[in-house]
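Written out below as C-alpha cells is the structure these notes cover.
With one protein chain held back, the other chains of the complex are shown just where they sit.
Then we have subunit A:
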Amino acid sequence: MIRRSLLAWTALLAASTASVATAEMAVPQITFQWQPDAANAIELSNEIEALYLALYNSGNLTVRDAELGQPPFVESLMRQEQVMHGAHFPVALDAMMCDLNPDHCRRTLRPAGSGELRDLTAHVGGYVPSRGRWSLRGGETLNIPDYDFMTTTTLERIPAPKGWTPDAFVADQGLDCSAFKASCEDVVRRFNPQLLKAPASGNVAITVPQQQIGTTVALRPDTRSSYLNQLKEVMNPDQSGSIAQLSFDEGSTFSPTWNQTLESRSPADLAIEAIRQNVQTIGTIQNFGVGDEPFLHSQIGLFKLVNHPFARLEDLDETQSQPVHVAVIDSRLSDGHCDLPVIRLSDGTDLAPPAPETDAETTPTPVSDTTTPAPPPADTCATIDHLAMSDADHAAGVAGVIASRANGKGMVGMNPHARLWMMAFDRNRVADQQIDNLILQMQIAIPEDVRVANLSFGVQPRLSNPGRMANAMAVLGSRMLIVAAAGNEGEKFDAQHCPVLPACLNDLDNVLTVVGLDSDMDDPGLWTSQSAGSNSNPAFDIGAPAENILSTATGNRFTHQAGTSFAAPQVTAAASLVFSTGEYVYGDELAGAQLSPKIVKDRLIYTSDFFAGLSGAVRAGRLNVGRAINVREAQFELFDGRTITGQVLEAPDEFVCRTPIAGQQFQKWYNLRRLSWNETKQRHFLFRHVGSDLGGRYGVLERDASCLVRTLSAPVEVLVRQNNGPGEVVSFQFRDIRDYTSPLFDQ
C-alpha cells in the first residue's frame, strides 16, 4: 500500500500542485514510537485525538482510503480499521475527519482564537472544532488516518487492592500473554511470587500484564526545525540536502491565519512539542520504504530471481545499510538524476539530483541525414523511455541498478545506501588507449574509500600486454573488489582463449566476472537475444539476470536495459552489502575493520544458487543476495524441507565423502563454505577454502563437484534465535543436510 501524506491530499483538494510541490520532495522522515499514557479508556481517546490533531495541523498526517461498512458512521469506520481506540469519539476528531472528506461532510468553519492557535491540539486547521454534517452511505470511500496501532502486552506495576492474591487475577478479554509463552494468570503468578504466600495487605505494588497500544509516526524535518542539526548528525549527507522548505498556502484547507503561522514556524517542531510526552526520544531518520517505490512492481521479478530482501518488501537492516563507497567506471555522466544519490566525480565535484524545474532535457545529436530523433519527454522522475540507449544512459543505468534511492520515486537500487562515485571512462578511444587509460585510473584515480568498482565494459587489446592491466588491478587487491561484465558477444571462452579485459582477469583475487542469465527462475540459462548474448567461460565467477532490467537513464528518465552490463551491477551492489554487513558485524575482529575483497568475492560465489544448466558456462551459479548478506548465521536446508539458520553448536569436525579423487575423502568442517545437493548427480558438491589455517578464508576457494556424503548419523545442533530471544536448539543428523552455507566467519 502506498501511503500519501496529508500535504499531498491537500493538493488534491485544492486542485493545485503549487501549494505542496516542495513538501513532496521531503524524502527523509523522523520516526517516533508513540504510546499513550492513558489511565483509562477516556484518556486514551483524548490522547489519540491529540496525536491526530498534532499531525494534521502540522501537515504530517498520513491518510489512506477505507470503505464504509454498516452502520455508515465515520467513528465506526475508524474503529473497524483500528485507527481509533478509547471510550469516545472527540468532537475535534469528527471535525478533522470532516475536513479530510469534504465530499461527504460540511461543517461550520469558525476561525480559532489566538489562544487556541497556540495549542496545536486545540483547533482543527486553524478552525474551532465542530461537529460535521455528514452524508454517508455504505460502500463509499473515506480518507482516514493511516497508522498501524500495534497491541502489545507489557508488565506494569500497579497498587494492589487489599487482600489481592495472584490467584484472584482474571485477565481481561483480549489480553494476550503469548509473548511470555504462558497464560496471563501464569504470568501473574510468576512475577508476584511473594504474594502467593501472603496476600497484599496494602501499599503493595503488584506486577500485572497490561495491554498497550502504540504506533509509529513520521514527521518531515523542515528547514526551520530547531531539531535540524540534531537530525543531520544521523542523516546521510545526501539526505540532508532534501530537507524540505515546507510550504503552506491558500490552496490548503487550513485557515489563512494558520497557514501564516506555519509559514513562520517549524511544523515538525510544533508537532514534536505537542506529542512529546507520548513519544520516544527522536529515533532514526527513515527513508521511504522500498514498498513506496512506484516502479517496484517492475523490479519485483528481478529481486525474486536474486533473492533480494526487497522481493519480500523488506527494507535493509542497520547492518546492511552502512554507506559503502562504490565506483562505477563507465561513460561520462554530466547531470545528476532525481532517483540517484549525490554522485561524486573523480575530480572532487558532485552531481546532485536536480531540482525538477531546472532539469535539462537531453537531446540526441542529429548526426545522420535520415531523420532527427525526437527529444525525450520532460522530466517527471516517472518517465520510462525505451529509447534511452546512449552511452551516458548506459552509465546512468549501471548506477541505478546499484544505488537508486528509496525515496518514493521511480525505482530502488539493490543497495540504496551505497555512496556512488562515477569515474568517466572514454570508450571512444581505440582499444589499446582504453586499456592505457584504465590502467591509469586504477593506479591513481580510485578514491581510497571505494570498496567495490563496477566495470560494465570489455576491451580486446590489440597490442597492449594484458599483464599491465592485471598488475594495476592486483595492486588494489587489498582494498577494492572489481566486478566485471562478461560481455555481450555470445562467445564461449576458455582457459586458452579469453581475450576480453577485464573480464578475463578474474583469476585475480579481487576481480569477479559476471555472466548474464535469462529470467527463468528454476532453470536459468545464459542470456541471449536475437543479436547478442552473454559471453561465458567455465572460469567466470557468477551469473545474474541480464534481461529486462529497469534502471535509471539520463534526463531523469528510466528505461529497461539488457546485457551483462546490467548483470554486473547487481553483483556490485550485493558485494557492497556484504562489505556493509560484514564489517558491521565482524568489525571488532577484523584487522583495520575491513573485509578483504577476496572474502567478499568468495562469499558471493559460494552463496549463489547452482543450476545444472549453467555447468560449463560459469563457475558458480546465480547471485543470491539474501544468502550472501546473512553473514552471521549458518544456513541449512534439510531434505525434509526445514530451513534452519543459526549458530552451529555441534557438527563433526570432519566428514567423509565417497569420491574417487585422492585426498578429497576427508573434508574439514571449518573449511567448508557450502555443501549443496546436486539433484541431477544425486550427490553433493561443495566449496571449501584450502591452503590456509583451519577456518581461514584467505586460501583458495575450491569447488569439488562430487561428494557422496558418508558421514550420516553425526549430530548437528544449531542454536536458533528469533527476535533476540533466548534461543532454541534444533538438532538433526548430518545426512539430513540438503544445503549448508557457512557464516562469513566462524565465531
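As a working rule, a contact is a pair of C-beta atoms (placed from the backbone, for glycine too) under 8 Å apart; a residue touches a chain by one contact, two chains touch by 3 or more; residues count from 1.
The rule is simple: contacts and distances are computed from a predicted model.
Between the listed names "ABC transporter substrate-binding protein", "Serine protease", "NADH-quinone oxidoreductase subunit K" or "Alpha-E domain-containing protein", the UniProt record for the complex's undisplayed chain reads "Serine protease". Only one residue from A:I42, A:A205, A:L313 or A:V430 touches the chain missing from this view: A:V430. Of the listed residues A:S130, A:T383 or A:S529, the one in contact with the hidden chain in the full complex is A:S529. Here one chain is not drawn; of A:V500, A:L614 or A:L672, the residue touching it is A:V500. Only one of A:S183, A:S346 or A:S390 touches the chain withheld from this view, namely A:S390.
Although one chain is not displayed, its contacts with subunit A can still be listed: residues 364-373, 386-387, 389-391, 426-431, 433, 458-460, 462, 487-489, 499-500, 529-532, 562-563.
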